[in-house]
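A single protein chain has been omitted from the complex, and every remaining protein chain is retained in its original position.
Just so it is clear, A, B and C label the chains in written order, and each chain counts residues from 1 on its own.
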Amino acid sequence: MLQVFEAMESEVRGYSRMFPAVFDRAEGSELFDVDGRRYLDFFAGAGALNYGHNDPAMRAALVAYIQHNGVVHSLDMATAAKGEFLQRFHDVVLEPRGLEYKVQFPGPTGTNSVEAALKLARKITGRHTIVSFTNAFHGMTLGALSITGNSFKRHGAGVPLTHSVVMPYCNYFEDELDSLAYLDTMVADDGSGVDKPAAIILETVQAEGGINVASEQWLRGLAALARGHEILIIVDDIQAGCGRTGPFFSFERAGIEPDLVCLSKSLSGYGLPLSVLLIKPELDVWEPGEHNGTFRGHNLAFVSATAALSYWKDDTLPRETARKGELVRSVLDAVVEDHPQLQGEVRGLGLINGIACPTPGIAAQVVREAFSRQLIIETAGPDDNVVKVMPPLVIDAEQLSEGLQIVRDSVRAVVDTMPHNTFAAMEATI
Amino acid sequence: MLQVFEAMESEVRGYSRMFPAVFDRAEGSELFDVDGRRYLDFFAGAGALNYGHNDPAMRAALVAYIQHNGVVHSLDMATAAKGEFLQRFHDVVLEPRGLEYKVQFPGPTGTNSVEAALKLARKITGRHTIVSFTNAFHGMTLGALSITGNSFKRHGAGVPLTHSVVMPYCNYFEDELDSLAYLDTMVADDGSGVDKPAAIILETVQAEGGINVASEQWLRGLAALARGHEILIIVDDIQAGCGRTGPFFSFERAGIEPDLVCLSKSLSGYGLPLSVLLIKPELDVWEPGEHNGTFRGHNLAFVSATAALSYWKDDTLPRETARKGELVRSVLDAVVEDHPQLQGEVRGLGLINGIACPTPGIAAQVVREAFSRQLIIETAGPDDNVVKVMPPLVIDAEQLSEGLQIVRDSVRAVVDTMPHNTFAAMEATI
Amino acid sequence: MLQVFEAMESEVRGYSRMFPAVFDRAEGSELFDVDGRRYLDFFAGAGALNYGHNDPAMRAALVAYIQHNGVVHSLDMATAAKGEFLQRFHDVVLEPRGLEYKVQFPGPTGTNSVEAALKLARKITGRHTIVSFTNAFHGMTLGALSITGNSFKRHGAGVPLTHSVVMPYCNYFEDELDSLAYLDTMVADDGSGVDKPAAIILETVQAEGGINVASEQWLRGLAALARGHEILIIVDDIQAGCGRTGPFFSFERAGIEPDLVCLSKSLSGYGLPLSVLLIKPELDVWEPGEHNGTFRGHNLAFVSATAALSYWKDDTLPRETARKGELVRSVLDAVVEDHPQLQGEVRGLGLINGIACPTPGIAAQVVREAFSRQLIIETAGPDDNVVKVMPPLVIDAEQLSEGLQIVRDSVRAVVDTMPHNTFAAMEATI
Partner (left out) sequence: MLQVFEAMESEVRGYSRMFPAVFDRAEGSELFDVDGRRYLDFFAGAGALNYGHNDPAMRAALVAYIQHNGVVHSLDMATAAKGEFLQRFHDVVLEPRGLEYKVQFPGPTGTNSVEAALKLARKITGRHTIVSFTNAFHGMTLGALSITGNSFKRHGAGVPLTHSVVMPYCNYFEDELDSLAYLDTMVADDGSGVDKPAAIILETVQAEGGINVASEQWLRGLAALARGHEILIIVDDIQAGCGRTGPFFSFERAGIEPDLVCLSKSLSGYGLPLSVLLIKPELDVWEPGEHNGTFRGHNLAFVSATAALSYWKDDTLPRETARKGELVRSVLDAVVEDHPQLQGEVRGLGLINGIACPTPGIAAQVVREAFSRQLIIETAGPDDNVVKVMPPLVIDAEQLSEGLQIVRDSVRAVVDTMPHNTFAAMEATI
C-alpha cells in the first residue's frame, strides 16, 4: 500500500522513507501497521504526543463532543469548548504558577504562533531585528524560517532571510566564549553593527538543533540582559513545553517569565493541531483582526486540550517525567560507556534525551536498526548526528525498559557491524 | 460566559465581537448558542464549511475512526487514512478532470500551503519576485502576507514586505485599462523595473478582497501570458475551491491548469485543519524534508476529507450550487433594485456572492441587523464594504429562503433608519 | 595605446569599446585623440558637459584657484570657494525663480545625491516604499539601483532590490491607460497591496530610459496627487537639469516645486564631480553628520560651478537651447520621413533629443557609422534602440549643422547597406 504514496505524494515526504510502514492504529506508546505489526514509539510525534496515542479520557471527550454535534469550526468566535479550555488553562496552568498571560489563537500550528510572536514583538517595539540562536528551529514559514539555523531548511526559502541576527546558544562554544557577554556587547555597543533588536527568541532546550540544554544560569542571565536593554524575550516552548522537560513550561526551572510564549505540539494532548501565543497582558497591543486565520478555532482540539490539562492537577506527571528521564540517561550513559568507539555524548533533560555521535551516519544507522526491531526513534541535529530518545511521558515501565533495550541492541549492532578501522580512521582525523 | 474571553483572550479576537454569542452546537446550516438560541449560517466558516456543520456521514466516519484507535497524529508517515484520502482524491477529483498533480501536505492551514508554494516556485525558477494582485488575500505568515493586498494586515508584519509586485486584478480598473496587457508589458519590458517573476499567484474569485470574479477570458489570457514568459501560475483555491463556485476547482470554468494549486478550508469537509499543495509532477523538485511541519499528518481530517469526497462522485453538488447561486443573485439583485439609495452592486459566482455598498459603514450595519435576526453573515473587502452571502453549499431550500429574507429585511432596516440626507450627501461627494 | 586599457582595465568598461580611440584634448564641442584626429561631440559627457569641454572662463578660474593654493579638499568644512558657490547659486538660480531650498553636498556623484534623497525621504515620513517609474535611471549604488528600471543593471545588484514600487511613466502605455489615475488608485486603495510610499522619484525627461518626455500636465497632476497623499516628490534632475531642456531646472516648464531635487553632471560646468541635494527648508531634518562622505567638499568643482552660473545671469542660454532644439528635431523629423523603413520616432525637448528605432540593432549601427565619421553620439533606452542626439548647449551653428549632417549620413548608410528584406521581415513580425 506504500505505492499510493510514491505515486501521489510529493518528494518532500521524509518520515515515510525513514519508517517504511503504513500505520493504522495506535494506543499509548504503541503503533500498529496495516498488517497488525506492533511498533514501540520513542518518537512521540516529535513532541506532539506527550500523553501517548489516543488517551482514553480524551478519546471519550472527543466522541461525546462529536456526538453532541458540538461546534467544530468557529474561527475566533466564542464557543463553549474554547471557553472551557481558557478557564481550565487559567486554573490549572497559569494561576498556580503565578503567571499572567493573555491567550492568542494564531492558527493551529507552531509556526503560526512564532509568526504571530514576531509580528507582535515588532509592533510593540517598533524595531525590526530578532535575535535567534545557533541551531534554533522555529518553523517553515518565511518569518519563522528567518530565525531557524538549519542551512538546508533556510535554503528552501528561495529568498534571502532577513531582519534576524544569530547569536551563539548556551555552550555552543564550549569554554572559550561567554555567549551572554558576547550578546550583551553586540547589542549594547553603538558601533557593533547589530541593530537594536525587538526580541530575543529561544528554545530553552533545542530539540531539532541536537538536544542542547541551556543552563538555568544562562537563561536567567539572558532574561536579565533582555530586561536591561528593553528587549522582549520570546520562549518557543512548542517542543519543550507541555511537560516534556518535566514542568509544564520548560522555563520554570530557571524562574524566568518570558514576555511571549509559543505553545503547540502536545497542547491539544491528542495530536490535534492547536497552538497558542501567550502574551503578557500589558503587551497585548493587537488591533482586532490584525492577525487572523481560518483554523484559529479548532474545537476538537480545545476539547482534548481541556481533558489533557487533567494531567496537571497535581505534580504526578512532572515527578514521573523526572524519574523516567533519569532512568533514560543512566541507560544512555551505559551505552556510551560500553561503546567507546561511538565517542557518544549523552544530552538531555526530563524526557527529551539523546546520544550525540560524532561519526557521520552512525546515528541514522542506529535509527534504522531500531526500526528493524520495531522501535520508532529519530535523529536530531543539523547533521542528523544525534539519536533522539523521546517516548511519551506516560509510557509504562515495561515499555520504557523494552525500548531502551532496543536502543542498546541497535547501537551494539551498528558498532559491531562496522569495520573496526572506520572508527580508527575517524579518531585519527578528529 | 463571554467574560472568560474578555479576561483571557487577546485583543486580536474579531468575530467574537461581531457575533457576541457563545456557540455550542451546530448542524448543517444552523448554529446554537449555549442558551439554545438558533442562528442560521450564511457565513460557512469563511468557506471552511461548504458541506455545513457536522455532516452525518463524516461524523460517523470520525467516530468510527476514533473508536478504532486510528492513528491521529503521524507527521508525514504513511497511514491508512492518508492512503485512502490520496486514492480517493485521485479517483474522484484528479482523474475525472484529466489532471495530474503530486500532493504535498505542507501543514494544515492555508497559509502553510501558500508559503510552500512560494518556496517551491522560487526554487524551481531561481527567481525571487512573485506577482500578486490588488485585493488579494493569501494569509498571515510573512511570505503569504507579502502578497496580500490589505494594508491593515500588511502593516501587522512589522517589517517591510518584499519580493512581491502587485498588479491590477481583472476589472480592478473598469474600462480604462487592459490589466493583462499591462502585466504583459511590465514583465516583458527590460526597462520596466519589474524583475522577472518566479510565479503569478491568484484567486480566481477574490473572497476577502470583496468578491471579485475574474472573467474566464482573463484567466485564460493570464495563463497564456505566464506560459509565454515561463512564469509559474499558482491558484490559491483555498476559499473558492472545493465547490464554492460550483465545480470542485474554481479554475475549471476557464479550462486552465495551474502549475501549483493551494487547497484548504473545506478540504477536510468537517472544518478540521487540512491543507494541500498540488504540484505538477515535473515541478515536484523538493528534497525530502526540505519543508516540514508537525501537523502535516492530521488523520482525523484525512478521514473526514475522504468522506467529503463522496459529494463529488457525481455532478449533483455543482449543479445544485449553480442553481442556488442564481437564486441568491436574483434576490440580491432585487434588494439592490428595491433600494437605489444603497447604490449596491451584486457580485459573485456559484455560492460566493455579495452586495458591494459604497457608503462607508453600511455593510457592517447590515451584518449587525442580520445578527440581531439570528443570521450569521459577514463583510468582505478592504473597507468592509461588501455584504458577503455565503451559505453552506448543502443548505436546504427553506433555510436559503429564510436567510435571504433576513438579508432583505436587514438591508431595509438599515436603509430605513438612516437619515435620508446621509445618502444625499454621499451621492453629492461621489 | 589601447593595449594598456585591455591589459589593465576591468571588463566592465563600456564607452571605450564603443568609441575606440584614446582621447587627449578637448575644446568646446570638439575632442582630439592622441593622433590629433578631431571628433565632434554630440554626447556631452552624457549630460555632464552642457557648457562644452574646457570652457575658457572656467579654465581661467580653475588655474587661478590652483595657483593661489586654494583649498582643494575640505570635507564639509566651510571654505571661501563653497561659500561663493552657495551665494551665487542662491542669487542666480534660487532667488530669481522664487525657490527656497537648503543645499546638501552628499558626495560628488549623482548616485550619492539620490541615496541621500531616499534616506531623507524615509526619515521625514517614517515610511519605506519609494515609487519610481518604468525606464527610470537613478544610479548604480544599492539604493539608487532599487529604483532603476533597466533589468541588466538591476541584475548586477546580486541581491533582490526592495522597498520600491514601479509605476508606468507618462505615456508608457500610449492611449490605453491614464497612468496618474492608476498611480492614484494604487496608492489610495487600502486593498491594493501597495504600501503608502515615502516619496515618488522621477526624471521629468527620462534620458537613459530612451528620451521620454513627461507632459507638463502629467507633471502637475503628479505633484498634486503627491501633495494630496502627503507623499514627497523627488526630481532627479541630474541629466535633464542645468539647462539641458532649456530652463535651469527641467521642472520649471510645469510650474511645480519638488520637495527634493538631485543635481549633478553639469553642475560643476567643467565635468568635475559635484552633486547637491536641494531640500525644502522645512524638510531639512538631518542630524549633523547623519550622512557623510570624503569628497563632499570638492573645491575645484565649486570654483568651476560658480563660474558656470554666469551663463544663467540672463536668459540667453535657455533661449538658444530652445532654438537649437527645434532645429535638431526638425532635422531628425526629416531623417525619419526620408527613411520610412526606419520606422523612427523623434523624441525630445530642448537639447536632449533622439530617434527611437524599433528594429533591434539599428541604433547601435547608426552610432558606429557616426563614429567612423568622427561624430561621437550614443544610444539610449533599455534595448539601446534610441539614437541620442545631445550636443553641448553652447555648440555653435556650424558644428551643429555638421553633426546633424553626419547623423543624416549615418542613418542613410545603415538603411542602405541593410538587406531590404530585413525590414520586410521586421515589419511582418511586429
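Just so it is clear, a residue touches a chain if its C-beta (ideal position, glycine included) is under 8 Å from a C-beta of that chain, and two chains touch if they have at least 3 such contacts.
Note that the structure is predicted; figures quoted are calculated from it, not measured.
Checked against the full complex, the candidates A:Arg17, A:Arg154 or A:His229 give a single residue touching the omitted chain, namely A:Arg154. The omitted chain makes contact with just one of the residues A:Thr111, A:Asn135 or A:Thr379: A:Asn135.
Against the chain not displayed here, chain B makes contact via residues 159-160. Taking the whole complex into account, chain C touches the unshown chain at residues 1-2, 4-5, 8-17, 19-27, 31, 34, 45-49, 53-54, 59, 62-63, 66-80, 82-83, 86-87, 89-90, 102-112, 115-116, 118-123, 128, 139-144, 146, 152-153, 155-159, 162-163, 198, 238, 264-265, 270-273, 277, 279, 284-295, 298, 300.
Across the interface with the omitted chain, chain A contributes residues 128-129, 132-136, 147-152, 154, 160-166, 168, 172-173, 176-178, 181-182, 185-186, 189-196, 209-210, 381-383.
Definition applied: only the chains that are shown with their structure count from here on.
A summary of chain positions shows that the Cα centroid lying nearest the centre of all protein Cα atoms is that of chain B.
Distance between chain centres (mean CA atoms), chain B to chain C: 48 Å. With centres defined as mean CA coordinates, chain B is found 31 Å away from chain A.
Separation between the centroids of chain A and chain C, computed from CA atoms only, is 58 Å. Touching two or more other chains at once are residues 160 of chain C.
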